[in-house]
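The other protein chains are all here in position, but one chain of the complex has been omitted.
A, B and C are the chain letters, set down in written order, and residue numbers restart from 1 in every chain.
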Amino acid sequence: MLDKAKKYSVGIWALKGCADRFVPGGYEGRYLSTEEAIRQVAKIEGIRAVEFASTDFDSPSDRISSVLKENNLQVAGVLVNTFCSKWKLGSLSNQDEGLRNQAIEEVRRTVRICDELGCNNITLWLGSDGFDYPFQVDYQKQLILLRETIGELAEEFPNKRFALEYKLKEPRKYLFVSSAMKALWITRKLGKDNVGVLVDFGHALMSKENPAEVICILNEEKKLFGIHLNDAYREWDDDLVVGSVNLWETLEFIYYLDKIEYKGWLSFDIFPFRMNGSRAVELCVKTMDNLIKLAEKIDKEKLAKAQSSLRADNSLAVVQEILKV
Amino acid sequence: MLDKAKKYSVGIWALKGCADRFVPGGYEGRYLSTEEAIRQVAKIEGIRAVEFASTDFDSPSDRISSVLKENNLQVAGVLVNTFCSKWKLGSLSNQDEGLRNQAIEEVRRTVRICDELGCNNITLWLGSDGFDYPFQVDYQKQLILLRETIGELAEEFPNKRFALEYKLKEPRKYLFVSSAMKALWITRKLGKDNVGVLVDFGHALMSKENPAEVICILNEEKKLFGIHLNDAYREWDDDLVVGSVNLWETLEFIYYLDKIEYKGWLSFDIFPFRMNGSRAVELCVKTMDNLIKLAEKIDKEKLAKAQSSLRADNSLAVVQEILKV
Amino acid sequence: MLDKAKKYSVGIWALKGCADRFVPGGYEGRYLSTEEAIRQVAKIEGIRAVEFASTDFDSPSDRISSVLKENNLQVAGVLVNTFCSKWKLGSLSNQDEGLRNQAIEEVRRTVRICDELGCNNITLWLGSDGFDYPFQVDYQKQLILLRETIGELAEEFPNKRFALEYKLKEPRKYLFVSSAMKALWITRKLGKDNVGVLVDFGHALMSKENPAEVICILNEEKKLFGIHLNDAYREWDDDLVVGSVNLWETLEFIYYLDKIEYKGWLSFDIFPFRMNGSRAVELCVKTMDNLIKLAEKIDKEKLAKAQSSLRADNSLAVVQEILKV
Partner (left out) sequence: MLDKAKKYSVGIWALKGCADRFVPGGYEGRYLSTEEAIRQVAKIEGIRAVEFASTDFDSPSDRISSVLKENNLQVAGVLVNTFCSKWKLGSLSNQDEGLRNQAIEEVRRTVRICDELGCNNITLWLGSDGFDYPFQVDYQKQLILLRETIGELAEEFPNKRFALEYKLKEPRKYLFVSSAMKALWITRKLGKDNVGVLVDFGHALMSKENPAEVICILNEEKKLFGIHLNDAYREWDDDLVVGSVNLWETLEFIYYLDKIEYKGWLSFDIFPFRMNGSRAVELCVKTMDNLIKLAEKIDKEKLAKAQSSLRADNSLAVVQEILKV
């Protein structure tokens, strides 16, 4: 059962402080250092691991490593920051060879950090590889270049698992790796076992996907490399507290994570702009604990039978049962 | 150049009369028979072919065939109607073997019609294969069944080209074949040369895709089996007159159709609910003629150079030039 | 408390059978007559009233009236059908005086039916008054005409309550009465006490409103004339079973209906295209009963305090409590 295997992780950015275009200085007025943020995470009951961005290593990574050990925290993964201002027009797919090589170098640097941290999960969220306007780029060239670069990195580091975290948009108005199926297409084209897909719940909603359906597909393809939990209003990557908007689809996501025997981290990726970070993550843990219990209340046999009938009235009758007062 | 090869086709439903859930009797009060509709099409200058649904054959198909010849019209393709009320919960992916076989039989019937009409293009728009609620269906089972059935049909009819016309939703709230990349995934899993993808401009927008990008991808994969032209406000399959809302993306679509040397039909798929059908199709033809001319005004070399820079200011400067008064 | 005052009503169309543009003949293959549909409603425990469209009166209305009495059902309201094919380009705002007068006449006919049925609630859902394309209509002229016509009707029938049911779109791509605030603007411009607003939960979501917020505003203005319950995925008027998608916002809607001491009908407006109508309405009743109980579990004092702090962590902690397993 998912609850027994439950391993919560959190993206450290939720603790460091969040900015946006109108408040670039951050809503807390200051940003926590990575060390400070780790110490905050350590206080949150239930969290056993942390996800980082490669640029979070403002302290030497061996220092970070010892702070993590001290606090009994593992590293769930490291996301390569390829979306700094210099890569604003593209990182791994940039036509400028110099800039592209710098982005590749950032991946290599991240791999070395991961080696030190004893982590094999590298997340490629290519937030600056895309376009903003019709006619801006030559899609044919860009997509080939993107695949080539990812393929070369996968080849260079066969022991690392590269998870493509797809997202429809933001910061670019259109990202190349925009949906589960596009990310899957890239991984299948490359044909490397160490390139897979990370499903962020809110990104799936924004791409108009049913999050449970996409993890089933990726699981069948042995490409589900990780998940991010959060919530959203379906049009934007709102990065809200888990279960706060789309309760049913969150429960369904949990139900299928259990069904496919997902073994990875349950990682919270939230941006609590106007909320205390620790408090927001605590809310995620508590809500998630409760939603897992609610999902367990679903009568699996009855649901399977209802689903075989394809009739929504049957399946609704089964799942509405769990909220019965 | 696209304009020289230009071959316009139209989905016959635009001429027969359109209904919706509030006006099920149709906005014209009556529906044209297929024969009457063909005669209307024949009067529209520029249209050289017709697309049908399998249920349009209310006259024996040899009769239809002779009316088409009489009017010098070709058949661009036939879409299998698998979305009748009996298949409301699924056609090719229905768990009920009897219903699924009836749907398969409808495909076979369509193949026979196509044989008589001398047409090899069969469109599978699986508008009833999907779900409406979270938890309604078992995604794993449904997707496997869907692929199997399509695969068997492709095997059975190796000389027919089956185009999966993807669509995010409607009539089901979620369709299984929901995006270009999901349709592509199915075709690649099946590994059959005679299963490809049809890109409907408005469906692409609804799936939050850039239509030009997806035809580039499908072309690279040799899977672009057809296109549908229309326009929409991005949230729904509005099936509006071509070029009436998203001018730039329509121009970009035309530009890339030309670039990838697309040889298929330029087929209008519109639902002119509150407009005379013939008049609406005429507007499509005239607008499309003009947009092709506008697209030709784009300086290809300059645009290629601008696109290499990845800078939108450069590409915008090139394309805005064509509207210069 | 809302649960004690609870008075469920249902729009009869949910029972008669649903069609859409792809299945104009309806998903059940046949449509129930109004009498048959009323008899179906009568069997559903908890439903005490029915909403009609003016075109539902296929039997003489005194016959309908006696069937209702026989079955102990009240009439919650009658919606004027001004969206027939003849009014496809506009009803109360049609520039064609003849057509406009016919639409006015349909309102008058509806008033007479209501008189016979002993009902004062008339719903104006102006589904054909709007536009489909940029530049199609002169907004200035259309909006003035629309207001004038509504004002005249309100004047003519001072004892009837006219509820403007706003909706963003469908069947027109844009409707004039598109949001709660636009409907409110019209009612305030007219300055008639007998013109108000009907809030459909799914319409509010489609107009990107928070449904609870709008009923607060309309209540403050004494303009909340009715509500429709259903659910939707936020982009379209999906007319799904209550509480099946947006649980939190449905609970919040119930919470504020109670808070503002809403006295009207709790009317289900659903389109169960691919579900048995009676079964779908039963699911709505059961779910609604349960959601009302869940909403009652919210600690009102604690929530008020949390809301005063404006901090979402505080309010989330209060409301998540009600789902605690």
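Quick note on the criterion: contacts are C-beta pairs under 8 Å (C-beta built on N, C-alpha and C of every residue); 3 or more make two chains touch, one makes a residue touch a chain.
Worth saying up front: this structure is predicted, and the values here are computed from it rather than measured.
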item: Absent-chain contact - pick from C:2, C:42 or C:181; value: C:181
item: Touching the absent chain when the full complex is considered, from C:138, C:156 or C:261; value: C:138
item: Touching residue (missing chain; options C:252, C:269 or C:282); value: C:252
item: Residues belonging to chain C that touch the chain removed from view; value: 89-90, 94-96, 131-141, 143, 168, 174, 178-179, 181-182, 184-185, 188, 207-210, 212-213, 216-217, 220, 248-249, 251-252, 255-256, 303-304, 307-312, 315-316, 318-319
item: Hidden partner chain, residues of chain A it touches; value: 18-29, 83-85, 88-89, 127, 132-134, 169-173, 233, 235-236, 238, 240-241, 244-245, 271, 273-274
item: Positions on chain B where the hidden chain makes contact; value: 233-235, 241, 243-249, 274-276, 279-280, 283, 286-287, 290, 293-294, 297, 311-313, 316-317, 320, 323-325
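Basically, only the chains that are shown with their structure count from here on.
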item: Intercentroid distance (Cα basis), chain C paired with chain B, Å; value: 35
item: Shared-contact residues (touching 2 or more other chains) in chain C; value: 233, 235, 241, 244-245, 274
